[in-house]
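Note that one protein chain is taken out, while the other chains of the complex remain in position.
Moving on to chain A:
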Amino acid sequence: GQANHNVARAVGFGDLVQIKKQLISVISLCKERGLVHSVKWASELAFALKPLPMSELPPPAPLTEEDVEDLDALGLAKSYFDLKEYDRAAYFLRGCRSKKAYFLYMYSRYLSGEKKKDDETVDSLGPLEKGQVRNEALRELRVELSKKHRTGELDGFTLYLYGVVLRKLDLLKEAVDVFVEATHALPLHWGAWLELCNLITNIEMLKSLSLPDCWIRDFFLAHMYTELQMIKEALQKYQSLIEAGFSKSTYIISQIAVAYHNIRDIDQALSLFNELREQDPYRIENMDTFSNLLYVRSMKPELSYLAHNLVEIDKYRVETCCVIGNYYSLRSQHEKAALYFQRALKLNPRCLGAWTLMGHEYMEMKNTSAAIQAYRHAIEVNKRDYRAWYGLGQTYEILKMHFYCLYYYRRAHQLRPNDSRMLVALGECYEKLSQLSEAKKCYWRAYSVGDVERMALLKLAKLHEQLNESDEAAHCYIIYIQDIFSCGELLEHVEVSTALRYLGQYYFKNKRYDEASLCAQRCCDYNDAREEGKALLRQISQVRDQGEASSADVSLPCVFGSLSNNNTPVRRVSPLDLSSVTP
(Lines give C-alpha, C1' and ligand atoms only; values in the text may rest on other atoms or scores of the structure.)
Protein backbone atom coordinates (compact mmCIF):
# COMPACT_ATOMS: atom_id res chain seq x y z
CA GLY A 1 0.00 0.00 0.00
CA GLN A 2 2.84 2.39 0.75
CA ALA A 3 3.67 2.94 -2.89
CA ASN A 4 0.16 3.98 -3.63
CA HIS A 5 0.16 6.61 -0.94
CA ASN A 6 3.30 8.22 -2.21
CA VAL A 7 1.71 8.53 -5.59
CA ALA A 8 -1.35 10.04 -4.02
CA ARG A 9 0.49 13.19 -3.17
CA ALA A 10 1.46 13.93 -6.73
CA VAL A 11 -1.89 13.19 -8.29
CA GLY A 12 -4.11 16.17 -9.03
CA PHE A 13 -7.73 16.10 -9.97
CA GLY A 14 -6.76 15.76 -13.60
CA ASP A 15 -6.18 12.09 -13.19
CA LEU A 16 -9.44 10.62 -12.06
CA VAL A 17 -8.27 7.13 -12.95
CA GLN A 18 -5.43 7.38 -10.46
CA ILE A 19 -7.81 8.64 -7.81
CA LYS A 20 -10.15 5.78 -8.43
CA LYS A 21 -7.30 3.31 -8.14
CA GLN A 22 -6.22 4.81 -4.85
CA LEU A 23 -9.76 4.66 -3.55
CA ILE A 24 -10.11 1.02 -4.45
CA SER A 25 -6.91 0.07 -2.69
CA VAL A 26 -7.70 2.07 0.43
CA ILE A 27 -11.14 0.48 0.58
CA SER A 28 -9.60 -2.96 0.81
CA LEU A 29 -7.08 -1.78 3.41
CA CYS A 30 -9.78 -0.32 5.63
CA LYS A 31 -12.02 -3.30 5.16
CA GLU A 32 -9.33 -5.65 6.44
CA ARG A 33 -9.05 -3.52 9.56
CA GLY A 34 -12.73 -3.18 10.29
CA LEU A 35 -12.87 0.59 9.75
CA VAL A 36 -16.36 0.52 8.33
CA HIS A 37 -17.12 4.21 8.16
CA SER A 38 -14.02 5.04 6.16
CA VAL A 39 -14.86 2.17 3.85
CA LYS A 40 -18.31 3.61 3.35
CA TRP A 41 -17.03 7.08 2.58
CA ALA A 42 -14.39 5.89 0.13
CA SER A 43 -16.83 3.51 -1.56
CA GLU A 44 -19.38 6.25 -2.06
CA LEU A 45 -16.74 8.38 -3.66
CA ALA A 46 -15.44 5.54 -5.80
CA PHE A 47 -18.95 4.80 -6.95
CA ALA A 48 -19.25 8.34 -8.26
CA LEU A 49 -16.30 7.81 -10.60
CA LYS A 50 -16.26 5.87 -13.84
CA PRO A 51 -15.59 2.13 -13.51
CA LEU A 52 -12.08 0.99 -14.40
CA PRO A 53 -11.32 -1.51 -17.12
CA MET A 54 -10.02 -4.90 -16.05
CA SER A 55 -6.45 -4.06 -16.89
CA GLU A 56 -6.40 -0.94 -14.80
CA LEU A 57 -7.57 -2.54 -11.57
CA PRO A 58 -4.94 -2.16 -8.85
CA PRO A 59 -3.30 -5.39 -7.69
CA PRO A 60 -3.97 -6.42 -4.09
CA ALA A 61 -1.32 -5.24 -1.64
CA PRO A 62 1.63 -7.63 -1.59
CA LEU A 63 1.93 -9.90 1.45
CA THR A 64 5.01 -9.77 3.64
CA GLU A 65 6.58 -12.67 5.47
CA GLU A 66 4.90 -11.63 8.70
CA ASP A 67 1.53 -11.26 7.06
CA VAL A 68 1.70 -14.81 5.86
CA GLU A 69 2.68 -16.01 9.32
CA ASP A 70 -0.31 -14.28 10.91
CA LEU A 71 -2.76 -15.14 8.18
CA ASP A 72 -4.75 -17.76 10.07
CA ALA A 73 -4.85 -15.94 13.37
CA LEU A 74 -5.89 -12.79 11.58
CA GLY A 75 -8.68 -14.55 9.73
CA LEU A 76 -10.02 -16.06 12.94
CA ALA A 77 -9.73 -12.82 14.86
CA LYS A 78 -11.37 -10.81 12.11
CA SER A 79 -14.36 -13.11 12.16
CA TYR A 80 -14.71 -12.69 15.93
CA PHE A 81 -14.22 -8.96 15.48
CA ASP A 82 -17.03 -8.79 12.97
CA LEU A 83 -19.24 -10.57 15.49
CA LYS A 84 -18.36 -7.92 18.07
CA GLU A 85 -16.47 -10.41 20.27
CA TYR A 86 -13.61 -8.03 20.79
CA ASP A 87 -11.89 -9.65 23.74
CA ARG A 88 -11.83 -12.94 21.93
CA ALA A 89 -10.37 -11.33 18.81
CA ALA A 90 -7.69 -9.61 20.86
CA TYR A 91 -6.80 -12.86 22.59
CA PHE A 92 -6.01 -14.65 19.36
CA LEU A 93 -4.03 -11.73 17.99
CA ARG A 94 -1.81 -11.18 21.01
CA GLY A 95 1.33 -12.81 19.60
CA CYS A 96 1.11 -11.56 16.02
CA ARG A 97 3.88 -9.44 14.60
CA SER A 98 2.46 -8.04 11.35
CA LYS A 99 1.29 -4.44 11.31
CA LYS A 100 -2.18 -5.36 10.19
CA ALA A 101 -2.63 -7.80 13.05
CA TYR A 102 -1.19 -5.33 15.52
CA PHE A 103 -3.71 -2.68 14.50
CA LEU A 104 -6.61 -5.09 14.75
CA TYR A 105 -5.31 -6.25 18.12
CA MET A 106 -5.18 -2.75 19.54
CA TYR A 107 -8.42 -1.72 17.89
CA SER A 108 -10.23 -4.72 19.37
CA ARG A 109 -8.99 -3.81 22.81
CA TYR A 110 -10.13 -0.24 22.36
CA LEU A 111 -13.58 -1.25 21.15
CA SER A 112 -13.92 -3.80 23.92
CA GLY A 113 -13.26 -1.04 26.45
CA GLU A 114 -15.81 1.22 24.80
CA LYS A 115 -18.43 -1.48 24.75
CA LYS A 116 -17.86 -2.29 28.40
CA LYS A 117 -18.06 1.36 29.28
CA ASP A 118 -21.46 1.65 27.64
CA ASP A 119 -22.66 -1.44 29.48
CA GLU A 120 -21.30 -0.18 32.78
CA THR A 121 -23.15 3.07 32.47
CA VAL A 122 -26.43 1.28 32.77
CA ASP A 123 -25.14 -0.83 35.62
CA SER A 124 -23.29 1.69 37.76
CA LEU A 125 -23.54 1.70 41.51
CA GLY A 126 -25.42 4.94 41.81
CA PRO A 127 -26.60 7.84 39.77
CA LEU A 128 -23.75 10.09 40.83
CA GLU A 129 -21.22 7.54 39.73
CA LYS A 130 -22.35 7.70 36.13
CA GLY A 131 -19.98 10.46 35.17
CA GLN A 132 -17.14 8.36 36.44
CA VAL A 133 -17.48 5.41 34.16
CA ARG A 134 -14.53 5.36 31.85
CA ASN A 135 -12.95 3.18 29.28
CA GLU A 136 -10.46 1.31 31.43
CA ALA A 137 -8.45 0.17 28.44
CA LEU A 138 -7.54 3.68 27.33
CA ARG A 139 -4.64 4.25 29.66
CA GLU A 140 -2.94 0.98 28.88
CA LEU A 141 -3.43 1.55 25.17
CA ARG A 142 -1.96 4.99 25.46
CA VAL A 143 1.12 3.75 27.24
CA GLU A 144 1.79 1.03 24.69
CA LEU A 145 1.07 3.19 21.68
CA SER A 146 3.17 6.09 22.91
CA LYS A 147 6.10 3.74 23.38
CA LYS A 148 5.83 2.60 19.79
CA HIS A 149 5.17 6.14 18.63
CA ARG A 150 8.45 7.33 20.02
CA THR A 151 10.36 4.62 18.19
CA GLY A 152 8.46 5.44 15.00
CA GLU A 153 6.87 2.01 14.63
CA LEU A 154 3.34 3.21 14.02
CA ASP A 155 1.82 3.19 10.56
CA GLY A 156 -1.08 5.35 9.37
CA PHE A 157 -3.79 3.21 10.93
CA THR A 158 -2.17 2.78 14.33
CA LEU A 159 -1.40 6.50 14.42
CA TYR A 160 -5.09 7.10 13.86
CA LEU A 161 -5.95 4.77 16.74
CA TYR A 162 -3.39 6.49 18.96
CA GLY A 163 -5.03 9.81 18.16
CA VAL A 164 -8.47 8.48 19.04
CA VAL A 165 -7.17 7.19 22.36
CA LEU A 166 -5.60 10.56 23.14
CA ARG A 167 -8.79 12.37 22.27
CA LYS A 168 -10.82 10.10 24.51
CA LEU A 169 -8.42 10.94 27.33
CA ASP A 170 -9.08 14.63 26.64
CA LEU A 171 -5.47 15.22 25.59
CA LEU A 172 -6.67 17.29 22.69
CA LYS A 173 -3.47 19.05 21.77
CA GLU A 174 -1.47 15.86 21.51
CA ALA A 175 -4.33 14.26 19.64
CA VAL A 176 -4.25 16.97 16.95
CA ASP A 177 -0.53 16.43 16.41
CA VAL A 178 -0.96 12.68 16.10
CA PHE A 179 -3.87 12.99 13.68
CA VAL A 180 -1.85 15.34 11.49
CA GLU A 181 0.91 12.75 11.50
CA ALA A 182 -1.62 10.07 10.61
CA THR A 183 -2.84 12.03 7.62
CA HIS A 184 0.73 12.38 6.41
CA ALA A 185 1.37 8.67 6.79
CA LEU A 186 -1.86 7.63 5.08
CA PRO A 187 -3.65 10.52 3.41
CA LEU A 188 -6.43 8.40 1.99
CA HIS A 189 -7.87 7.32 5.33
CA TRP A 190 -10.89 9.62 5.75
CA GLY A 191 -11.40 8.69 9.40
CA ALA A 192 -8.23 10.52 10.47
CA TRP A 193 -9.32 13.66 8.62
CA LEU A 194 -12.75 13.50 10.21
CA GLU A 195 -11.29 13.20 13.71
CA LEU A 196 -9.08 16.17 12.97
CA CYS A 197 -12.14 18.05 11.86
CA ASN A 198 -13.78 17.60 15.27
CA LEU A 199 -10.75 18.95 17.07
CA ILE A 200 -10.21 22.14 15.10
CA THR A 201 -12.09 25.00 16.68
CA ASN A 202 -11.17 28.02 14.59
CA ILE A 203 -9.70 29.10 11.32
CA GLU A 204 -6.38 30.21 12.82
CA MET A 205 -5.85 26.72 14.17
CA LEU A 206 -6.66 25.27 10.77
CA LYS A 207 -4.18 27.54 9.05
CA SER A 208 -1.43 26.68 11.49
CA LEU A 209 -1.51 22.96 10.65
CA SER A 210 0.75 21.52 7.97
CA LEU A 211 -1.36 19.03 6.06
CA PRO A 212 -0.31 16.67 3.30
CA ASP A 213 -0.74 17.98 -0.21
CA CYS A 214 -3.25 15.53 -1.59
CA TRP A 215 -6.56 15.71 -3.41
CA ILE A 216 -8.35 14.48 -0.31
CA ARG A 217 -7.28 17.65 1.49
CA ASP A 218 -9.81 19.62 -0.56
CA PHE A 219 -12.59 17.41 0.75
CA PHE A 220 -11.31 17.99 4.24
CA LEU A 221 -11.10 21.76 3.82
CA ALA A 222 -14.61 21.95 2.40
CA HIS A 223 -15.93 19.95 5.33
CA MET A 224 -13.98 22.11 7.74
CA TYR A 225 -15.32 25.36 6.28
CA THR A 226 -18.86 24.07 6.68
CA GLU A 227 -18.18 23.26 10.33
CA LEU A 228 -16.67 26.67 10.94
CA GLN A 229 -19.72 28.32 9.35
CA MET A 230 -17.60 29.71 6.50
CA ILE A 231 -20.26 28.70 4.06
CA LYS A 232 -19.12 30.76 1.09
CA GLU A 233 -15.67 29.21 1.08
CA ALA A 234 -17.16 25.76 1.58
CA LEU A 235 -19.50 26.14 -1.36
CA GLN A 236 -16.63 27.29 -3.55
CA LYS A 237 -14.58 24.25 -2.62
CA TYR A 238 -17.43 21.85 -3.27
CA GLN A 239 -18.18 23.52 -6.59
CA SER A 240 -14.61 23.04 -7.73
CA LEU A 241 -14.76 19.40 -6.61
CA ILE A 242 -17.87 18.88 -8.69
CA GLU A 243 -16.20 20.47 -11.67
CA ALA A 244 -13.19 18.23 -11.18
CA GLY A 245 -15.37 15.19 -11.86
CA PHE A 246 -17.19 14.24 -8.66
CA SER A 247 -20.53 15.54 -9.86
CA LYS A 248 -22.29 12.27 -9.13
CA SER A 249 -21.08 11.96 -5.55
CA THR A 250 -23.99 11.84 -3.12
CA TYR A 251 -21.61 12.83 -0.36
CA ILE A 252 -20.83 16.15 -1.98
CA ILE A 253 -24.45 16.84 -2.82
CA SER A 254 -25.50 16.25 0.76
CA GLN A 255 -22.72 18.44 2.06
CA ILE A 256 -23.69 21.30 -0.23
CA ALA A 257 -27.31 20.93 0.78
CA VAL A 258 -26.35 21.13 4.47
CA ALA A 259 -24.24 24.20 3.73
CA TYR A 260 -27.17 25.92 2.06
CA HIS A 261 -29.32 24.97 5.02
CA ASN A 262 -26.84 26.63 7.35
CA ILE A 263 -27.06 29.94 5.51
CA ARG A 264 -30.84 29.58 5.30
CA ASP A 265 -30.91 29.46 1.51
CA ILE A 266 -33.92 27.21 1.69
CA ASP A 267 -34.78 26.86 -1.99
CA GLN A 268 -31.31 25.77 -3.05
CA ALA A 269 -31.09 23.34 -0.17
CA LEU A 270 -34.51 21.85 -0.91
CA SER A 271 -33.75 21.24 -4.55
CA LEU A 272 -30.47 19.58 -3.68
CA PHE A 273 -32.10 17.32 -1.12
CA ASN A 274 -34.72 16.33 -3.64
CA GLU A 275 -31.98 15.45 -6.08
CA LEU A 276 -30.23 13.47 -3.37
CA ARG A 277 -33.34 11.48 -2.65
CA GLU A 278 -33.73 10.68 -6.30
CA GLN A 279 -30.21 9.32 -6.53
CA ASP A 280 -30.20 7.58 -3.19
CA PRO A 281 -33.79 6.90 -2.16
CA TYR A 282 -32.95 4.74 0.85
CA ARG A 283 -30.60 7.23 2.42
CA ILE A 284 -31.37 8.17 6.02
CA GLU A 285 -28.38 10.36 6.81
CA ASN A 286 -29.01 14.12 6.72
CA MET A 287 -32.73 13.55 6.29
CA ASP A 288 -33.39 15.33 9.59
CA THR A 289 -31.88 18.45 8.05
CA PHE A 290 -34.11 17.97 5.04
CA SER A 291 -37.14 17.71 7.28
CA ASN A 292 -36.13 20.94 9.04
CA LEU A 293 -36.23 22.67 5.69
CA LEU A 294 -39.61 21.22 4.83
CA TYR A 295 -40.82 22.30 8.23
CA VAL A 296 -39.67 25.86 7.76
CA ARG A 297 -41.48 26.00 4.43
CA SER A 298 -44.55 24.30 5.98
CA MET A 299 -44.58 21.69 3.22
CA LYS A 300 -46.87 19.23 4.95
CA PRO A 301 -47.42 16.64 2.21
CA GLU A 302 -43.72 16.39 1.41
CA LEU A 303 -42.82 16.05 5.05
CA SER A 304 -45.46 13.42 5.57
CA TYR A 305 -44.21 11.49 2.56
CA LEU A 306 -40.65 11.67 3.82
CA ALA A 307 -41.67 10.49 7.28
CA HIS A 308 -43.58 7.49 5.92
CA ASN A 309 -40.75 6.60 3.64
CA LEU A 310 -38.14 6.69 6.38
CA VAL A 311 -40.27 4.67 8.77
CA GLU A 312 -40.43 1.97 6.15
CA ILE A 313 -36.66 1.98 5.75
CA ASP A 314 -35.72 1.98 9.42
CA LYS A 315 -37.81 3.36 12.20
CA TYR A 316 -35.15 3.03 14.86
CA ARG A 317 -32.84 5.68 13.60
CA VAL A 318 -32.25 9.05 15.20
CA GLU A 319 -32.87 10.82 11.92
CA THR A 320 -36.18 9.03 11.42
CA CYS A 321 -37.36 10.04 14.86
CA CYS A 322 -36.40 13.65 14.26
CA VAL A 323 -38.26 13.66 10.95
CA ILE A 324 -41.37 12.26 12.60
CA GLY A 325 -41.01 14.76 15.41
CA ASN A 326 -40.91 17.59 12.90
CA TYR A 327 -43.90 16.11 11.12
CA TYR A 328 -46.02 16.06 14.26
CA SER A 329 -44.82 19.49 15.21
CA LEU A 330 -45.96 20.85 11.87
CA ARG A 331 -49.33 19.27 12.49
CA SER A 332 -49.37 20.99 15.91
CA GLN A 333 -49.40 17.67 17.73
CA HIS A 334 -46.71 18.77 20.07
CA GLU A 335 -47.00 16.02 22.67
CA LYS A 336 -46.32 13.40 20.04
CA ALA A 337 -43.53 15.46 18.58
CA ALA A 338 -41.86 15.69 21.96
CA LEU A 339 -42.27 11.95 22.38
CA TYR A 340 -40.41 11.28 19.15
CA PHE A 341 -37.62 13.64 20.02
CA GLN A 342 -37.33 11.81 23.31
CA ARG A 343 -37.06 8.59 21.41
CA ALA A 344 -34.31 10.06 19.27
CA LEU A 345 -32.47 10.94 22.46
CA LYS A 346 -32.97 7.45 23.75
CA LEU A 347 -31.27 6.15 20.64
CA ASN A 348 -28.44 8.64 20.85
CA PRO A 349 -28.17 10.92 23.86
CA ARG A 350 -25.40 12.87 22.22
CA CYS A 351 -27.72 14.08 19.51
CA LEU A 352 -27.94 17.72 20.47
CA GLY A 353 -30.33 18.81 17.76
CA ALA A 354 -33.05 16.73 19.34
CA TRP A 355 -32.68 18.40 22.74
CA THR A 356 -33.20 21.80 21.18
CA LEU A 357 -36.11 20.65 19.06
CA MET A 358 -37.70 19.07 22.10
CA GLY A 359 -37.32 22.38 23.86
CA HIS A 360 -39.18 24.07 21.03
CA GLU A 361 -41.98 21.54 21.34
CA TYR A 362 -42.36 22.11 25.05
CA MET A 363 -42.43 25.81 24.36
CA GLU A 364 -45.32 25.24 21.98
CA MET A 365 -47.08 23.24 24.67
CA LYS A 366 -46.49 26.13 27.10
CA ASN A 367 -44.59 23.79 29.38
CA THR A 368 -41.91 26.32 30.07
CA SER A 369 -40.13 24.44 32.79
CA ALA A 370 -39.64 21.37 30.63
CA ALA A 371 -38.53 23.60 27.79
CA ILE A 372 -35.91 25.21 29.98
CA GLN A 373 -34.67 21.80 31.02
CA ALA A 374 -34.40 20.60 27.45
CA TYR A 375 -32.51 23.70 26.40
CA ARG A 376 -30.21 23.42 29.37
CA HIS A 377 -29.43 19.86 28.34
CA ALA A 378 -28.65 21.00 24.85
CA ILE A 379 -26.27 23.59 26.24
CA GLU A 380 -24.61 21.00 28.39
CA VAL A 381 -23.95 18.84 25.36
CA ASN A 382 -22.70 21.78 23.37
CA LYS A 383 -22.12 25.16 24.95
CA ARG A 384 -22.03 26.74 21.54
CA ASP A 385 -25.55 25.74 20.56
CA TYR A 386 -26.94 29.16 19.83
CA ARG A 387 -30.46 27.86 19.17
CA ALA A 388 -30.69 26.57 22.72
CA TRP A 389 -29.54 29.88 24.17
CA TYR A 390 -31.99 31.65 21.93
CA GLY A 391 -34.71 29.24 22.97
CA LEU A 392 -34.00 29.91 26.64
CA GLY A 393 -34.27 33.60 25.93
CA GLN A 394 -37.59 33.09 24.22
CA THR A 395 -38.88 31.05 27.12
CA TYR A 396 -38.15 33.78 29.58
CA GLU A 397 -39.57 36.33 27.21
CA ILE A 398 -42.80 34.39 27.18
CA LEU A 399 -42.73 34.54 30.96
CA LYS A 400 -42.46 38.31 30.52
CA MET A 401 -39.03 38.51 32.11
CA HIS A 402 -37.51 40.86 29.61
CA PHE A 403 -34.48 41.81 31.57
CA TYR A 404 -33.79 38.24 32.55
CA CYS A 405 -33.83 36.99 28.99
CA LEU A 406 -31.32 39.61 27.85
CA TYR A 407 -28.53 37.44 29.18
CA TYR A 408 -29.58 34.47 27.09
CA TYR A 409 -30.07 36.49 23.94
CA ARG A 410 -26.69 38.05 24.48
CA ARG A 411 -25.11 34.62 24.69
CA ALA A 412 -26.83 33.61 21.47
CA HIS A 413 -25.72 36.82 19.84
CA GLN A 414 -22.14 36.23 20.89
CA LEU A 415 -22.23 32.87 19.16
CA ARG A 416 -23.85 34.21 15.99
CA PRO A 417 -22.84 37.84 15.77
CA ASN A 418 -24.24 38.18 12.28
CA ASP A 419 -27.63 36.64 12.84
CA SER A 420 -30.31 39.28 12.75
CA ARG A 421 -32.86 37.25 14.72
CA MET A 422 -30.94 37.52 17.97
CA LEU A 423 -30.40 41.21 17.40
CA VAL A 424 -34.08 41.80 16.76
CA ALA A 425 -34.94 39.81 19.88
CA LEU A 426 -32.46 41.88 21.88
CA GLY A 427 -33.91 45.04 20.44
CA GLU A 428 -37.43 44.03 21.38
CA CYS A 429 -36.35 43.32 24.94
CA TYR A 430 -34.64 46.66 25.22
CA GLU A 431 -37.72 48.30 23.84
CA LYS A 432 -39.84 46.63 26.49
CA LEU A 433 -37.41 47.83 29.13
CA SER A 434 -37.62 51.36 27.70
CA GLN A 435 -33.95 51.34 26.86
CA LEU A 436 -34.70 52.92 23.55
CA SER A 437 -31.23 53.95 22.51
CA GLU A 438 -30.02 50.37 23.02
CA ALA A 439 -32.99 49.10 21.07
CA LYS A 440 -32.24 51.43 18.18
CA LYS A 441 -28.67 50.21 18.06
CA CYS A 442 -29.83 46.59 17.97
CA TYR A 443 -32.34 47.14 15.20
CA TRP A 444 -29.91 49.08 13.09
CA ARG A 445 -27.28 46.43 13.55
CA ALA A 446 -29.82 43.75 12.67
CA TYR A 447 -30.55 45.56 9.45
CA SER A 448 -26.85 46.00 8.72
CA VAL A 449 -26.04 42.31 9.04
CA GLY A 450 -28.81 41.42 6.61
CA ASP A 451 -32.18 41.14 8.17
CA VAL A 452 -33.80 37.79 7.50
CA GLU A 453 -37.34 38.55 8.54
CA ARG A 454 -37.24 42.16 7.35
CA MET A 455 -38.71 43.33 10.60
CA ALA A 456 -35.79 45.27 12.02
CA LEU A 457 -36.21 48.36 9.87
CA LEU A 458 -39.91 48.50 10.48
CA LYS A 459 -39.40 48.27 14.20
CA LEU A 460 -36.70 50.89 14.01
CA ALA A 461 -39.00 53.17 12.07
CA LYS A 462 -41.75 52.75 14.59
CA LEU A 463 -39.35 53.47 17.39
CA HIS A 464 -38.29 56.70 15.70
CA GLU A 465 -41.93 57.52 15.14
CA GLN A 466 -42.57 57.04 18.83
CA LEU A 467 -39.73 59.37 19.69
CA ASN A 468 -40.98 61.98 17.22
CA GLU A 469 -37.86 61.67 15.14
CA SER A 470 -39.81 61.96 11.95
CA ASP A 471 -36.89 62.34 9.54
CA GLU A 472 -35.23 59.18 10.75
CA ALA A 473 -38.52 57.33 10.76
CA ALA A 474 -39.25 58.39 7.18
CA HIS A 475 -35.88 57.27 6.04
CA CYS A 476 -36.28 53.86 7.64
CA TYR A 477 -39.65 53.44 5.99
CA ILE A 478 -38.17 54.37 2.64
CA ILE A 479 -35.44 51.79 2.91
CA TYR A 480 -37.98 49.28 4.13
CA ILE A 481 -40.22 49.80 1.15
CA GLN A 482 -37.26 49.67 -1.20
CA ASP A 483 -36.19 46.40 0.36
CA ILE A 484 -39.61 44.82 0.18
CA PHE A 485 -40.21 45.75 -3.43
CA SER A 486 -36.71 45.04 -4.65
CA CYS A 487 -36.87 41.43 -3.56
CA GLY A 488 -40.16 41.02 -5.36
CA GLU A 489 -41.97 39.34 -2.52
CA LEU A 490 -45.08 40.89 -1.13
CA LEU A 491 -45.28 39.37 2.26
CA GLU A 492 -47.10 41.62 4.64
CA HIS A 493 -49.28 44.21 3.04
CA VAL A 494 -50.22 45.63 6.37
CA GLU A 495 -46.77 46.76 7.14
CA VAL A 496 -46.10 48.17 3.68
CA SER A 497 -49.28 50.18 3.86
CA THR A 498 -48.30 51.45 7.31
CA ALA A 499 -45.04 52.64 5.88
CA LEU A 500 -46.70 54.29 2.91
CA ARG A 501 -49.26 55.96 5.10
CA TYR A 502 -46.60 57.40 7.34
CA LEU A 503 -44.53 58.57 4.40
CA GLY A 504 -47.55 60.27 2.81
CA GLN A 505 -48.23 62.20 5.99
CA TYR A 506 -44.58 62.99 6.38
CA TYR A 507 -44.21 64.44 2.90
CA PHE A 508 -47.44 66.33 3.33
CA LYS A 509 -46.20 67.95 6.49
CA ASN A 510 -42.99 68.91 4.76
CA LYS A 511 -45.04 70.41 1.94
CA ARG A 512 -43.66 68.07 -0.68
CA TYR A 513 -46.96 67.41 -2.29
CA ASP A 514 -45.73 65.44 -5.31
CA GLU A 515 -44.18 62.76 -3.19
CA ALA A 516 -47.07 62.84 -0.80
CA SER A 517 -49.60 62.24 -3.52
CA LEU A 518 -47.49 59.44 -4.93
CA CYS A 519 -47.52 57.72 -1.57
CA ALA A 520 -51.20 58.36 -1.10
CA GLN A 521 -51.92 56.77 -4.46
CA ARG A 522 -49.94 53.73 -3.46
CA CYS A 523 -51.88 53.60 -0.24
CA CYS A 524 -55.02 53.15 -2.24
CA ASP A 525 -53.72 49.80 -3.43
CA TYR A 526 -54.22 48.41 0.03
CA ASN A 527 -57.53 47.75 1.60
CA ASP A 528 -56.74 48.94 5.07
CA ALA A 529 -55.08 52.16 3.96
CA ARG A 530 -57.37 53.06 1.09
CA GLU A 531 -59.54 55.50 2.97
CA GLU A 532 -56.64 57.33 4.45
CA GLY A 533 -54.95 57.48 1.08
CA LYS A 534 -57.98 59.05 -0.47
CA ALA A 535 -58.34 61.51 2.38
CA LEU A 536 -54.74 62.54 1.96
CA LEU A 537 -55.18 62.99 -1.78
CA ARG A 538 -58.14 65.26 -1.13
CA GLN A 539 -56.15 67.28 1.37
CA ILE A 540 -53.33 67.65 -1.11
CA SER A 541 -55.57 68.86 -3.89
CA GLN A 542 -57.17 71.28 -1.45
CA VAL A 543 -53.86 72.75 -0.48
CA ARG A 544 -52.78 72.91 -4.09
CA ASP A 545 -55.96 74.75 -4.98
CA GLN A 546 -55.07 77.31 -2.41
CA GLY A 547 -51.97 77.80 -4.46
CA GLU A 548 -49.38 76.83 -1.92
CA ALA A 549 -46.17 75.96 -3.68
CA SER A 550 -44.60 72.64 -3.16
CA SER A 551 -41.30 73.11 -1.45
CA ALA A 552 -39.48 70.61 -3.56
CA ASP A 553 -36.25 72.50 -3.33
CA VAL A 554 -36.01 71.87 0.38
CA SER A 555 -33.75 68.92 0.43
CA LEU A 556 -34.42 66.27 3.02
CA PRO A 557 -32.18 66.49 6.01
CA CYS A 558 -29.57 63.85 6.08
CA VAL A 559 -31.71 61.26 7.67
CA PHE A 560 -29.00 58.93 8.67
CA GLY A 561 -26.69 61.57 9.94
CA SER A 562 -27.02 60.24 13.43
CA LEU A 563 -26.66 56.63 12.50
CA SER A 564 -24.11 56.67 9.74
CA ASN A 565 -21.28 57.95 11.84
CA ASN A 566 -20.17 54.38 12.19
CA ASN A 567 -19.24 54.62 8.52
CA THR A 568 -21.77 52.06 7.47
CA PRO A 569 -22.26 52.51 3.78
CA VAL A 570 -25.88 53.48 3.51
CA ARG A 571 -27.82 53.13 0.35
CA ARG A 572 -28.92 56.66 -0.24
CA VAL A 573 -32.29 56.62 -1.82
CA SER A 574 -33.95 59.39 -3.62
CA PRO A 575 -37.34 59.67 -2.02
CA LEU A 576 -38.89 60.13 -5.42
CA ASP A 577 -37.68 56.84 -6.63
CA LEU A 578 -40.87 54.97 -5.89
CA SER A 579 -41.95 54.63 -9.50
CA SER A 580 -39.98 51.47 -9.98
CA VAL A 581 -41.68 49.77 -7.11
CA THR A 582 -45.20 49.53 -8.41
CA PRO A 583 -46.70 46.63 -6.59
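Methods note: a contact is a pair of C-beta atoms (placed from the backbone, for glycine too) under 8 Å apart; a residue touches a chain by one contact, two chains touch by 3 or more; residues count from 1.
In the analysis below, contacts and distances are computed from a predicted model.
The chain that is not shown carries the UniProt protein name "Anaphase-promoting complex subunit 5", picked from "palmitoyl-CoA hydrolase", "Anaphase-promoting complex subunit 5", "Proteasome subunit beta" or "Isopropylmalate dehydrogenase-like domain-containing protein". Across A:43, A:146 or A:448, the residue that sits in touch with the chain not pictured is A:146.
Summary of contacts with the chain left out: across A:202, A:369 or A:468, the touching residue is A:369. Contact with the omitted chain, checked across A:402, A:459 or A:475, is made by A:402.
The set of chain A residues touching the chain not shown comprises 117, 121-134, 139-140, 142-143, 146-147, 168-174, 338, 342, 345-346, 349-350, 358, 362, 367-374, 376-377, 380-381, 392, 399-404, 407-408, 433, 435.
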